[in-house]
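The structure is given below, and queries will be raised subsequently.
Here the complex is missing a single protein chain, while all its other protein chains stay put.
Up next, chain A:
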Amino acid sequence: MKKRILQRVLLGIITLWLVSVLIFIGTEMLPGDVATAILGQSATPETVAALRLQLGLDEPSMLRYLHWLAGIMHGDLGHSLANGRAISDELLPRLANTLFLAGYAAVIAIPLAVGLGIASAIWRGSVFDRLANTLTLISISVPEFFVGYILVIAFAIRLTWFPSLSMVDSSSSFIDRLYVCTLPMLTLTLVVLAHMLRMTRASVTAVMASPYIESAVLKGIPRWRIVVFHALPNALAPIINVVAFNLAYLVVGVILVEVVFVYPGIGQYMVDAVTKRDLPVVQACGLLFGGTYIFLNTTADLLAIWCNPRLRHAR
C-alpha cells in the first residue's frame, strides 16, 4: 500500500513539473510583451527598449525558465514586471481571500449536495428527486457570471439585502467577510451543486442494485438506514473524486465570479496580470492553480485507495 501511495505522490510531482513547463511555454507564446503593455498606447520604441532592458526581457527564454524554476524551489515567486513588487507579497493575501470564499462555498455546498444526492437516491423517482435534479441542472447550465448577475439584481438591487460588491480588505472582520461574500458564495454553490448531487445520487443508486443491499432489504432494514450505512460507504470513492474536483474548481474557477463581484482574489489578480503581460505573475498564478488541482486530485485518489481495499493492490 505504501508503494501505491508513494507512486501516486511521485506522479503528482511529475505532473506539477510538466505543468510548469507548459505554463512557461504558454506564456512565452502570448502575443505582445510587458514593456508595450505597461507603456500602453503611448509607447515609443526607445522607451520600450529601455524598459525591456530594465526588466531583463532580453535574456533567452530557456535561461529565464531555469532561473524561474530555481526561484520556485527556494520559495521565491519572483517580482512583478509591471510594478517591481514581490509576487508572494501580493499573491498570499489574495490567495487567502480566494481560499476563504472557496471554503465558505465548500462548507455550504458539499453537505448540501451530498445530502440532497442521498435524499434523491432514497426517494428515487419522487417529485423531490425530479425537482432537485431539474433545478440544479438549470443552475449548472447557465454561465456563472449570469447566475451572479441574477443574484445581484434580486438581492442587491431589488431587495438590497446584500452588497453587489464583495470588497474585503485586511481590516474586515470575519462576520463582515461572511456577509459581503454571501452572494459570490451562493453563485459558486449553485454552480457546483448539480455535479456533486448527481454523482452522489448515481453512485448510491448503483450500489443499491447490488445483491448485498437486496439481502438487507429482505431483512427488513429501513430504507434510509440501508442507504446511509450499507450503500454510502461503498459509494464513497466516486463521491470523493467529484467533491475534490469541485473543490479545485472553487479555487481555480472563480475568476468570473471574482470579476462580477469585484472580489480581490487570485483570479482577478491573474486576469490583471494577463492583460498587462506580467509573465511572472501569470506563471505564479498558473502554477498555483495547477498545484491546487494536482494536490486535490492526489488527495482524492489516496482517500479512495484508503476507503476501497480493492484499489490498494496494483492489478
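As a working rule, a contact is a pair of C-beta atoms (placed from the backbone, for glycine too) under 8 Å apart; a residue touches a chain by one contact, two chains touch by 3 or more; residues count from 1.
Just so it is clear, contacts and distances are computed from a predicted model.
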| item | value |
| --- | --- |
| Omitted chain (choose from "Peptide ABC transporter substrate-binding protein", "Protein-arginine kinase", "Quinol oxidase subunit 1" or "MoxR family ATPase") - UniProt protein name | "Peptide ABC transporter substrate-binding protein" |
| Residue of A:24, A:261 or A:289 in touch with the missing chain, whole complex considered | A:261 |
| Residue touching the undisplayed chain, where the options are A:71, A:163 or A:253 | A:163 |
| Full-complex contact with the absent chain, from A:82, A:105, A:185 or A:226 | A:82 |
| Which of A:141, A:173 or A:275 contacts the chain that the document leaves out | A:275 |
| Chain A residues that touch the omitted chain in the full complex | 30-33, 36-44, 46-47, 50-51, 54, 80, 82-83, 90, 149, 152, 156-157, 160, 163-165, 167, 169, 259-262, 264, 268-269, 272-276, 278, 281 |
